[in-house]
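Below you will find the structure I want to go over with you.
With one protein chain removed, the remaining protein chains of the complex are shown where they sit.
We call the chains A, B and C, going by the order they appear; numbering starts again at 1 in every chain.
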Amino acid sequence: MDLIITLMLVFGLVFFLGGSLGIIRFPDFYSRLHPAGKLDTGGLVITMTAFAVYTVQPLTMASVITSIKILLIIFFVFITSPTAIHSIVDAGVRAGLEPWEKKGGTGT
Amino acid sequence: MNRFDKDSSKSAKRNRRLDPGAFVLTLCITSVFWLFFSGRFDLFHLLLGAVSCMMVSVVTHRLLFPKGVRARLGLTWFRVAGYMPWLFKQILQANLHVLYLTFHPSMMRLINPKTIEFKSRLTSDVARTTLANSITLTPGTITVYSDVLGVFVVHCIDDRSGQDLPGEMEERIGRVFDE
Amino acid sequence: MNDVFLYTGVCISMFMLMPAFRSIKGPTVLDRLVGVNAIGSKTIVLLIVIGLLYERVDMFVDIALAYAMLNFIAVLAASRYFQKRKGLYQDVSAAGRGTSPSHRKEP
Partner (left out) sequence: MKRGGLVLFSIMGLLLAWGVLEFPGLGDPSSPASSHLSPYYIQHSLTDTAVPNMVTAVLADYRGYDTMFETIVIFTAAIVCIFLLRTFKPPASRYRMYRHMATGITLRIEKGGKTPDDSEHFERIDSVWVPHDLVIRTTCRMVIPFIQVFALYVIAHGHHSPGGGFQGGVILGASVVLFAVCFDLRRTIRYLGEKMCALLCALGVLIYAGTGILCMGLQSNFLDYSALAGLFGTDPVMARSHGILIVEIGVGMAVMAVMVMLYYNLASAGRHDEGL
């Protein structure tokens, strides 16, 4: 069981690393939101699931309640994270930020 | 003060009326959440919970169910549960795809951001919101804008990612919300 | 298992530096907001890790949930604020080119 949890944590950490790196590496505001929105949510879901599984192991009432609370956090972030990203994008569009486009590419 | 300066409050009055079905359902949902939060089942805490849930339900049942409760609401939850595994698979794919792009040394050559536009046939608020959030979570796409008529503007990170929109996702959500 | 959680916490704290860099450097306010949002979502995980290390998860899970809620509200309110007061950073963005993308046809 510990092995599975460790593997999940490593997997989630890779996602977090990707998200953080992507926020630095991508060229413009709109494309930066892709790692920020997806990889952070994915990493959070995976790591928190690992924690929930770890917490539930001595199967008592208190640990089950705690684990359910962790699942509630996952659920909450899962609903609200895309919404937050969407609102930031909306603010960007309304402020008139131009999306970065590839020079000489196919374009829009 | 003429009429121009006063807000008409007809809708406010209408919204303050208690809707029994929505109220009871909200009370049930909030009570379940209270039990999860609290984790104490003695009489005193249960009483506190009952009072709190009652207050919250009175205030917010209009927010959860603005159009009242429809008969087939129970089925929708099960269908949402059926939609989730597919969504998780898509999200995993999306994450791996963006991960690949992020770690690729010549990332700037691979990506090609652009916006595409499509019209969705979904009509209800919840269905459209689910679609928009699902788009934001799945491969290389973010919902930029969605308007009343069902036009979605989507920002894609590269050529491949935005191709099959709306496609299967819209179909599945349509089935979930019965449209 | 404690070591694994400790290293996880250290790694997450390290990863927080990168969005922090983005939120210091800019170039626009919304980039900073993206950075702050990313830091917030990592903090939720970090709080649970701290709870596991001190073996009081039942306490820290409440804090994490409250933090998740307040983080969401803060990001939403900040983005709405910058949406309305767009004059705040017009000089930084796109320097005088067309202000509205093609899909904004409404008044």
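The rule we apply is simple: a contact is a pair of C-beta atoms (placed from the backbone, for glycine too) under 8 Å apart; a residue touches a chain by one contact, two chains touch by 3 or more.
This is a predicted model, so every value here is computed, not measured.
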Neighbours of the unshown chain, displayed set only, are A, B, C
Touching the hidden chain, out of B:94, B:111, B:132 or B:173, is B:132
Residues on chain A facing the left-out chain by the touch rule are 76, 79-80, 82-83, 86-87, 90, 94
Those residues of chain C that touch the unshown chain are 58-59, 62-63, 65-66, 69-70, 72-73, 76-77, 80-81, 83-84, 106-107
Interface residues of chain B toward the undisplayed chain are 3-5, 7-12, 26, 29-30, 33-34, 37-38, 40, 45, 48-49, 52-53, 55-57, 59-60, 63-64, 66, 125-126, 128-129, 132-133, 143, 145-149
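Convention: only the chains that are shown with their structure count from here on.
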Residues of chain B that touch two or more other chains sit at 115, 144-145
Chain C touches at least 2 other chains through residues 101
Within the complex, chain B is touched by chain A residues 14-15, 18-19, 21-22, 25-28, 30-31, 33-35, 37-39, 41-42, 61-62, 65, 68-69, 72, 79, 82-83, 85-86, 89-90, 93, 99-102, 105-108
Seen from chain B, its contact residues with chain A in the complex are 33, 36-37, 39, 91-92, 94-95, 98-99, 101-103, 107-108, 111-115, 132-133, 136-137, 140, 142-145, 155, 157, 159
Given the complex, residues on chain A that touch chain C span 2, 5-6, 9, 12-13, 16-17, 19-21, 23-24, 29, 32-33, 36, 40-41, 43-44, 47-48, 51, 54-55, 62, 65-66, 69-70, 72-73, 76-77, 80-81, 83-85, 87-88, 90-99
